[in-house]
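The complex appears here minus one protein chain, its other protein chains still in place.
For clarity, chains are labelled A, B and C in written order, and residue numbers in each chain start from 1.
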Amino acid sequence: MTSEARYSPRETALLIVDPYNDFLSEGGKLWPRGREVAERVGLLDHMRTVLAAARGRGCRVFIVPHHRTTPGDYRTWDHLSPSQQRLVANQAFAEGSWGGEWHPDFRPREDEIVIGQHWASSGFANTDLDLMLKQHGIRKILLIGMRANTCVDTTARFAQELGYHVTLVRDAIGSFSWEEMTATFDLNAPLYAHAVLTTDEFVGLMDGEDGEGGGGGGDFR
Amino acid sequence: MTSEARYSPRETALLIVDPYNDFLSEGGKLWPRGREVAERVGLLDHMRTVLAAARGRGCRVFIVPHHRTTPGDYRTWDHLSPSQQRLVANQAFAEGSWGGEWHPDFRPREDEIVIGQHWASSGFANTDLDLMLKQHGIRKILLIGMRANTCVDTTARFAQELGYHVTLVRDAIGSFSWEEMTATFDLNAPLYAHAVLTTDEFVGLMDGEDGEGGGGGGDFR
Amino acid sequence: MTSEARYSPRETALLIVDPYNDFLSEGGKLWPRGREVAERVGLLDHMRTVLAAARGRGCRVFIVPHHRTTPGDYRTWDHLSPSQQRLVANQAFAEGSWGGEWHPDFRPREDEIVIGQHWASSGFANTDLDLMLKQHGIRKILLIGMRANTCVDTTARFAQELGYHVTLVRDAIGSFSWEEMTATFDLNAPLYAHAVLTTDEFVGLMDGEDGEGGGGGGDFR
Partner (left out) sequence: MTSEARYSPRETALLIVDPYNDFLSEGGKLWPRGREVAERVGLLDHMRTVLAAARGRGCRVFIVPHHRTTPGDYRTWDHLSPSQQRLVANQAFAEGSWGGEWHPDFRPREDEIVIGQHWASSGFANTDLDLMLKQHGIRKILLIGMRANTCVDTTARFAQELGYHVTLVRDAIGSFSWEEMTATFDLNAPLYAHAVLTTDEFVGLMDGEDGEGGGGGGDFR
């Protein structure tokens, strides 16, 4: 089996979850909370590597963004989740702010599609993500970005439930604590995800001729 | 605010996730894997207490069951999740088997509704759960049953994304390891769930006059 | 049974579908195609009357808008529907244009919510409409606006499938031909909708004390 068969560029999309300055950039509102894990896994470099590899092989790239916060959000809602209550307080990803802009290394190029903003954690819920994946022939998704046990985990769970083949690139995903990382990648994702890979393993699977380069995890069929 | 206002029986439903003998009964295929946690939290007794309290107050009860396994399942599917691969191997919840019957203490009564079977972990995905909740005026759900970090967690995440008020009764939910319990109830659910309660807290909220009996966690508004 | 019981303001929302100048205003791109029906049923006046009645009784109002067209839309999609092909050609509801602004009589007030834009005909598909209805306690929806057999019909079918109580106010809904009106209101909606009312019947049901004022159609329970 060739690597093309495993992650055919025609059928595989890279989903970058919430690549906002507030999450990923020095000076971002949530960067201090994510910095330790980001530096430990080499988050930014690995995100850049995965993005370059995906673009290089012709995979489609989608941005999957959280709702950009405004002061009036949720004021008529019946029941906010704790995460939403926190967003009301800290106004992360504020509409019109630098923190609510894309990190400069993860801005979409022309023909890269920005999905509708999600209100909670799933990039699929209440958005056009499923429609857009279908209209572009995508059957396998790769997830990178922020935050392991919230938006990434929930988007990945939805994807698997909806019928997609789901791969998490674990060192191109960040979070706010190491406990969140191990809960996601060692405990939960191994039960539902079709592959949990490192960036090196992913690049090996994309580039290799024989598809053996990636080591374990990439061949679940 | 009275407890009725918090969990009005007219708007609150108890969802019992996967109450199969294979999960909950001595002799069940997966009981050995869940026994240690079940005994540690008093799972069966707490499930009985919550169910009795919910029925006693007139809350609707729904059974949210996993697909009953048959030998031919998935044979034409493109990509099984690791959990589904395991089900193919162990044939838990087999159609027509004792293990695929309801634990005797959690059989639905007349007018308690059995939702369509789910193929993966979310009780909402590919089933009529959302429709049934709406047709019965339900806006708040309580989750008990198996398994904390898979079907319970994923069903709860979907519920929050779909707009429901979500409560997990943490000692009426089991799992296969203590790590799965803490990942679910200490790390993940506190970010998305509107309440994480013990059975005692829940019963206090349902029975109390002033709604103060339950201690923290029940009043998120 | 009182009229409140039938359309309780707490549980009922008015959904205004696609109230764009291009559909509803003299000079709009699609106004010439809809004018004959609009004048025959008294569309604008009836829409104003229903909106005033709904606001007057304290029903929530939601705008359910079609995607605002841009020149680059769909260019990477695999298969456009005929309606989408036409939108590429005529650029109706163009982003930034007068035609893509709300008709002045149907602009949302503060606390009236604009739902995410839909790509095809269903206001529910790929948007946050279902979430927003749940977060505001809505169980019954009233539909007015454009166009009877496309966005109104499809949104109504989705609503019924998702578990909502669905009412169409037939003389506050327009279309491009009388055949489309009769197909929708005489042939199709009577099979799935819980009520098909005239504006007078609706106002009678909202205002009447005994709920008998509306004549047939309003009492499906």
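To be clear about the criterion, a contact is a pair of C-beta atoms (placed from the backbone, for glycine too) under 8 Å apart; a residue touches a chain by one contact, two chains touch by 3 or more.
What you are looking at is a predicted structure, and each value in this text was computed from that prediction instead of being measured.
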The one residue from C:T12, C:T49, C:S121 or C:Q135 touching the chain left out of view is C:S121
Filtering C:N21, C:T49, C:Q135 or C:T150 for touch with the omitted chain leaves C:T150
Which listed residue (A:R35, A:R55 or A:R139) would be found touching the missing chain in the intact complex? A:R139
With the missing chain put back, which residues of chain A would touch it? List them for me. 130-135, 137, 139, 161-164
So which bits of chain C touch the chain we can't see? 78-83, 85, 119-122, 125-126, 139, 149-150, 153-154, 157-158, 160-162, 165, 179-180, 183, 187-188, 190-194, 220-221
Those residues of chain B that touch the unshown chain are 75-79, 111, 113, 116, 119, 125-128, 130-131, 134-137
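The criterion applied here is as follows: only the chains that are shown with their structure count from here on.
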List the interface residue numbers of chain A and of chain B, divide the shared ones by all numbers used, and answer same when the ratio is over half, different when under half. same
Fit chain B onto chain C over the CA trace and report the rotation angle, somewhere between 0 and 180 degrees, nearest 5. 180
From the mean C-alpha coordinate of chain B to that of chain C, what's the distance rounded to whole Å? 37
CA centroids of chain A and chain B: separation to the nearest Å works out as 28
Show the residues in chain C shared as contacts by 2 or more other chains, in ascending order. 130-131, 135, 137
